[in-house]
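The structure is given below, and queries will be raised subsequently.
With one protein chain removed, the remaining protein chains of the complex are shown where they sit.
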Amino acid sequence: MTTNQVKTVGVRKKSFAQTIRFDKWKGWIYLAPALVLLLIFTIWPIYNTIRMSLLEGYTTMKDVGGATFQFGIGNFKRVLEYPGFITCLKNTILLCVLTVPISTFLALLIAVCLNAIKPLQRFLQTIFFMPYVTNSIAIGMVFAAMFNMIIGGSARPDSVGIVNNVLEFFGFEYINWINAGSEYWANIVVMVVYIVWNALPFKILILLGGLQGVNKQYYEAAKIDSTPKWRVFTRITVPLLSPMLAYVVITGFIGGFKEYSSIVGIFGESMGPVGNAYALDTMVGFIYRAIGNQEGTASAAALILFAIIFAVTMVNLYVSKKTDYTGKKSNAKKKKKAPSAAKAAKAAKPRKSINLNATVKPVIAWSIYAATLVIAIALALIFWL
Amino acid sequence: MAEIKVMKAKDMKKVSSRQKVGKVLGLTATYLFLGIMAIIVIFPFYWMISSSLKEMDEYRRAIPTLIPKVLDFANYVEVFTSEDLLLGKLFYNTLLVGVVSTFFSLIITVLSAFAFARLEFKGKNALFALLLATMMIPGELFTITNYQTINDFLGLATLGKALGNQFLITIGNWRNTYAVLIIPFLVSVFYIYLLRQNFIQIPNELYLAAKVDGTSDFKYLCKVMIPLALPTIISITILKMMGSWNSYMWPRLVANDEAHRLITNGLRTAFTNAEGVTDIPVQMAAVAVVSFPLFLVFIFLRKYIMKGVSRSGIKG
Partner (left out) sequence: MEIVLQNLTKIFPGRGKSSEEVIAVNDFSFTLPDGKLVGLLGPSGCGKSTTLYMISGLQKPSAGKILFGEDDVTDLSPENRGVGLVFQNYALYPHMTVKQNILFPLQNLRGADKLSKKEMMERAYEAAKLVQIDELMERKPSELSGGQQQRVAIARALVKMPRVLLLDEPLSNLDARLRLQTREEIRRIQKETGITTIFVTHDQEEAMSISDLIVVMKLGVVQQIDEPQAVYDDPTNLFVAKFLGTPPINVLEGKVEGEKLYIGESAVMDVPGVADQEVIVGIRPEGFVLDANGPLTCKLSNVEVMGRDISVVSTHEKSLNPTVRSIINADNKVPATETVSYSLKPHKVFLFSKEDESRIRFEVK
């Protein structure tokens, strides 16, 4: 019947049956370019990387030369026993554990302050977003210049760098931050400053968006109930913001574990101050340097990196799910708006699953998170010592 | 239940004045904090520009000047003319790679997002879930194999060597070509996801109405979906362009010859002599020149970037 109607209208030339058969494939045709590329550059690499990681001592050169490799977990063992990799792991974890909490806390503070003011809010928001639109290598070089000393002939360098100038202005001694002979902690401080500076805009954007989404009436209600400011912050703002906080922390950790280009920006590809190359090497740096000569090791390291990121993400997701209550509210709204049975059923379904979570107190969830942080710090210390 | 203590009129005056003082203090502290943080945040940009306008002698001073005593544009002249940084070529390469890859990437993204959002076919949801799952995997994991792939695409180079066929060797080895900078990153699962979410929000009734009117899927996509999702598409375009501008590691691995080098790679090593001593003012001028297009983008297209970013967390 439909066929007839369509025909009489004279728009469709194909029969209904043909249309159906074509429709079956149409989706795949639209997807074809993406799928071909994904197959070559995403799916195949997943398989191949796992394969290479399990072939002991694999290198492309030898493979092309016709060599065969023994199957086993030797690559993973080698990676974990290799002192260079331990340095990388230690640096990466240390940077993560330092930068994620600092940047999240600062971003939260800035976002809350921005949310509390009216004049200049737009202007300041724009300024705080500026570092996002930068080239992390290029601005890394600016930071390097700010911390850099220019050594002349005399005992004191010709120029100690603007940061040291500021320190001296406040009566401190100047510090060798990144030049030859600089100490590890100083290097780390520079990296933390740069990474936090770089990470702030994204976090502020997300958190401010979250804050502006919070119903103002909660604050009015709190005001009516004479709630002190700090209590409004800890009991209302932070819990209501927890989904965004979780998001920011997860992306922060993922970014942190993949830290590389900001270090290249400041220290160059030697990944450390002059005379102490690779002191600040990271896991990604390790992987890149193994590409082209030791693919087996590189693959194993990449998989370890993936495992760490995966684990951290899962823990964070678990925690954020426990503290998430926002889904329920939107569902309740949905239910009110949509009396139709189908929609109500849809709304009811996630409701049930979330109710389970609602019984777990956010306090517990956040303490799990805190515990994870402590474990991570402990790990970092163990590797360090 | 005891009634809340009633405050007496005298108390109230005290409370109300204390309240005012507290408010003013709080607001002052807030602005002070934001002001200091804002200065810290933009100081590197200021220092970059200020340093780039200084002569080396002024830059080396023990007590630095915040504002250059003499505005010296020689550094910029050097940036544009130096043999060390073939700026024209770098800009050309980066723009070419950026524009071409953004163009094709957009086509692929739109088509895929449309398929996932509107078309019905077997295995759609499973496929989409699989693609989303790959987003979890760090890019470095792909890079290892992709490096092999582009050295010997589909084994063509090896085959060519075996057969002594120069053509196959050329086809198989992508090193130091533009293609190697463009093709591996044409598909971004994240962009497909972003656009699909946007497409889904467009009411299905529009699609059904178009079907009833006999509009083909492709026409519907071009005439209805794309215009409605334009803000997201613009966001994707900007992020993709910025990605090309900022990419460092992959170009450095596979196309670091003078003919194909991109801007960031050129920048990192420029103006540092063999002893590792850097001419900072000139370097800062180069950084400023490279950052300038980004600032333009920031000033004029901030809205789209913020919109795209707030849903991503992926930089560039």
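Going by the order they are written in, the chains are A and B; count residues from 1 in each one.
Note that a contact is a pair of C-beta atoms (placed from the backbone, for glycine too) under 8 Å apart; a residue touches a chain by one contact, two chains touch by 3 or more.
Keep in mind that this is a model prediction, so the values were computed, not measured.
Asks: Using the touch definition up top, pick the residue from A:Ile46, A:Ile86, A:Leu109 or A:Ile236 that touches the left-out chain.
Replies: Answer from the full complex: A:Ile236 touches the omitted chain.
Asks: Of the residues A:Phe71, A:Phe105 or A:Tyr218, which one touches the chain left out of the display?
Replies: Considering all chains, including the one not shown, the answer is A:Tyr218.
Asks: On chain A, where is the contact patch with the chain that was removed from view?
Replies: 215, 217-218, 220-228, 231, 235-236, 239-240, 242, 323, 325-326, 328-329, 331-332, 355, 358, 362
Asks: Tell me which stretches of chain B touch the chain missing from the display.
Replies: 1-9, 12, 15-16, 19
Here, only the chains that are shown with their structure count from here on.
Asks: Go ahead and note the Å separation of the Cα centroids belonging to chain A and chain B.
Replies: Each chain reduced to its C-alpha mean, chain A and chain B end up 15 Å apart.
Asks: Could you pull out which chain B residues touch chain A in their complex?
Replies: Residue positions touching the partner: 26-27, 30-31, 33-34, 37-38, 40-42, 44-45, 47-48, 51, 59-64, 107-109, 111-112, 114-116, 119-122, 124, 127, 131, 134, 136-149, 151-152, 158, 183-187, 189, 192, 213-214, 217, 242, 245-246, 248-249, 253, 264, 267-268, 276, 278, 280, 283-284, 287, 290-291, 294-295, 297-298, 302, 305-306, 309-310, 313, 315.
Asks: Which of the residues in chain A come into contact with chain B in the complex?
Replies: 6, 9, 11-12, 23-28, 30-31, 33-34, 37-38, 40-46, 48-49, 52, 60, 64, 106, 109-110, 113-114, 116-117, 120, 124, 126-139, 141-143, 145-146, 148, 150, 152, 156, 158-160, 162, 165, 197, 200, 202, 205-206, 209, 229, 247, 251, 254-255, 257-258, 260-261, 264-265, 268-269, 274, 284, 287-288, 291-292, 295, 298-299, 302-303, 305-306, 309-310, 313
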